[in-house]
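Removed from the display is one protein chain of the complex; every other protein chain stays in position.
Presenting chain A:
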């Protein structure tokens, strides 16, 4: 199967050039994210440590204290951006994203329910935290499944999906609030922090769990994405050229829900990255698929690392959840997209 890409007329350096450039920015920001802290570690030292060098203190600070936080931001941001890319293309609508389609709030509800059900009298979890991504995934899949069911025959018309998505998201949010209010106080404040989206408390085990969920899902999604080009056409046309669109659409929704769940389970409600990153990627590389996916993922990682870094620079020592920063950038961007006329499909 070929890559049905073309270079957008404006871009001088082409999709590959843009991808390389964005990748370079990502690497720099990743290193800077680790380097920045109570003591500044120069970027070349950070790189040195990551490749196995450095003295004992530097290794401890970089690998144990700072890397998990930055790596979690990169993984979660990238995964949500990938989910957003898939959803925007399969719904043929740039307003689609895991947040808007209820996936983020569904995952959040799953996690809060998990916290509420499996908390002991002493406010600690009675089961392993490793189950948390499963709870998030169940919540995410339930939410998007519900959106899909409610939309029924018209699941293809993006506006119906978005409306039902917003409704399901609202219900999930309300239920989440109720469970937090009736739940134990400690757990509730934990949940509130987590819901706002924060990567500062993530440990290595959790990162391993994230990767365990996200790497296979990401590979499956990358393979499934090969069939996205025919799905760019209207329903009848894409089916007429031989795509089993109803089944394919469910597959893509499912994969996007899993990607979102894997990220949200640990990083919390990092809102709007799934909307922002793929949209910016499209502006940068046009319709090129492989580059679009790569740039979306890199931008998602960049945005979340950047938001987390901004918090550490601007609000230290107060730990403001990174999700609030992404929401502050993302919400106006969403409004801008809403007010613009839909110029991308016709």
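The definition used in the following text is that a contact is a pair of C-beta atoms (placed from the backbone, for glycine too) under 8 Å apart; a residue touches a chain by one contact, two chains touch by 3 or more; residues count from 1.
Everything that follows uses one rule, which is that contacts and distances are computed from a predicted model.
A.B. asks: Using the UniProt record as the reference, specify the protein name of the hidden chain from among "Cell wall polymerase", "ABC transporter", "Dihydroorotase" or "5-methyltetrahydrofolate--homocysteine methyltransferase".
C.D. replies: Checked against "Cell wall polymerase", "ABC transporter", "Dihydroorotase" or "5-methyltetrahydrofolate--homocysteine methyltransferase": the hidden chain maps to "ABC transporter".
A.B. asks: Decide which residue listed in A:35, A:78 or A:229 touches the omitted chain of the complex.
C.D. replies: Considering all chains, including the one not shown, the answer is A:229.
A.B. asks: Pick out which of A:180, A:243 or A:295 touches the chain that's been left out of the picture.
C.D. replies: Only one of A:180, A:243 or A:295 touches the chain omitted from view, namely A:243.
A.B. asks: In the complete assembly, which of A:139, A:218 or A:286 touches the absent chain?
C.D. replies: Of the candidates A:139, A:218 or A:286, A:286 is in touch with the missing chain.
A.B. asks: Can you list, in ascending order, the chain A residues touching the missing chain?
C.D. replies: The missing chain touches chain A at positions 1-2, 4, 6, 8, 92, 226, 229-230, 232-234, 236-237, 239-244, 286-287, 343-346.
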